[in-house]
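Take a look at chain A:
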Amino acid sequence: MTKVRSLADLKKLKEEVQSKIKLREKGDHPENLIQIKVSMATCGIASGAKETMNFMIEELDHQGIDALVTQTGCMGFCYAEPTIELTMPGKQPVIYGYVDKQKAQEIIDRHIKMNELVDGIIPVNYKTIDD
Partner candidate 1 sequence: MADYKMHVLVCGGTGCKASQSELIKKNFQNQLEERGLDQDVQVIHTGCFGFCEQGPIVKIQPDNTFYVGVTPEDSREIVEEHLIKGRKVERLLYTDPTTLGQITESKNMDFYKKQVRVALRNCGFINPENIEEYIGNNGYAALGKCLEELSPEQAIQTIIDSGLRGRGGGGFPTGLKWDITRKVEHEQKYVVCNADEGDPGAFMDRSILEGDPHTVIEAMAICGYCIGANKGLVYIRAEYPLAIQRLKTALRQARQYGLLGQNILGTDFDFDIEIRYGAGAFVCGEETALIHSMEGKRGEPTFKPPFPSQEGYLGKPTNVNNVETFANVPPIITKGAEWFSSIGTEKSKGTKVFALAGKINNVGLIEVPMGTTLREVIYDIGGGIKNGKEFKSVQTGGPSGGCLTKAFLDTPIDYDNLLAAGSMMGSGGMIVMDEDDCMVSIAKFYLEFTLDESCGKCTPCRIGNKRLHEILEKITEGKGTPEDLTKLRMLSHVIKDSSLCGLGQTSPNPVLSTLDNFMHEYEAHINDSTCPAGQCKALLQYIIDDEKCTGCTLCFRNCPVGAISGEKRSPHYIDQTLCIKCGACYEKCKFDAIKIA
Partner candidate 2 sequence: MEMINLTIDNKSIVVKKGTTILEAAASIGVDIPTLCHMHLHDMNIENKPGGCRVCVVEVKGRRNLAPACCTEATEGMEISSHSIRAINARRTIVELILSDHPSDCLVCAKSGNCELQDLAHHLGIREIHYQGEQSHYREDTSPAIIREMDKCILCRRCETMCNEVQTVGVLSTINRGFEAVVSPAFEMNLDHSSCTYCGQCVAVCPTGALTEVDQTGAVIRALSDPEKTVVVQTAPAVRAALGEEFGLPAGTLVTGKMAAALRRLGFNYVFDTDFAADLTIMEEGTELLERLNKYLAGDQNVKLPILTSCCPAWVKFFEHHFPELKDIPSTARSPQQMFGSIAKTYFADKMQVKRENLVVVSIMPCVAKKYESSREEFSVDGNPDVDYALTTRELAQLINLANIDFKSLPDEEFDQPLGESTGAGVIFGTTGGVIEAAVRTAYEVQTGKSLDRLDFEELRGMEGLRKATIDFDGLPINIGIAHGLGNARKLLEEIKNGKSEFHAIEIMSCPGGCIGGGGQPYHHGNVEILKKRQKALYAEDQSKTIRKSHENPYIKKLYEEFLGEPLSDKAHHLLHTEYFDRS
């Protein structure tokens, strides 16, 4: 267990984490680079985000696609839950809304495997503090 004993420790840990993330993004294993974040706040879970997440993990596994599926908080698009953010290697992240199993299957089959976009992209309309 990392124990952060000083500010220097904290900074070091931050850099480690960031380089890990960067490694993930620019690493030499392109097949490792597919990242999926599932919005798992109460609104998302209530709309079936857990099922979506489980389905994606299982289906990707089943198809032998190496992807990193993680959970995250509310993206704010409550009208379109469950929402996921998909980042393909070297590409900008894309957010999909109303991702039920069927949609998830379509995203895996077409976006992840065929590199096509799928209907239902939510245009991101905000900037964060670092923009």
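Please note the rule applied: a contact is a pair of C-beta atoms (placed from the backbone, for glycine too) under 8 Å apart; a residue touches a chain by one contact, two chains touch by 3 or more; residues count from 1.
Selection rule: all candidates are chains of the complex that A comes from, given by their letters.
In this text, all values refer to a predicted model and were calculated from it rather than measured experimentally.
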(message) Using the contact rule from the top, which of the candidates 1 or 2 touches chain A in this complex?
(response) 1
(request) Note which residues of chain A are touching candidate 1 in the complex, please. (result) 1-7, 9-11, 13-14, 17-18, 20-21, 37, 39-43, 45, 70-80, 83, 85, 97, 113-123, 125-129
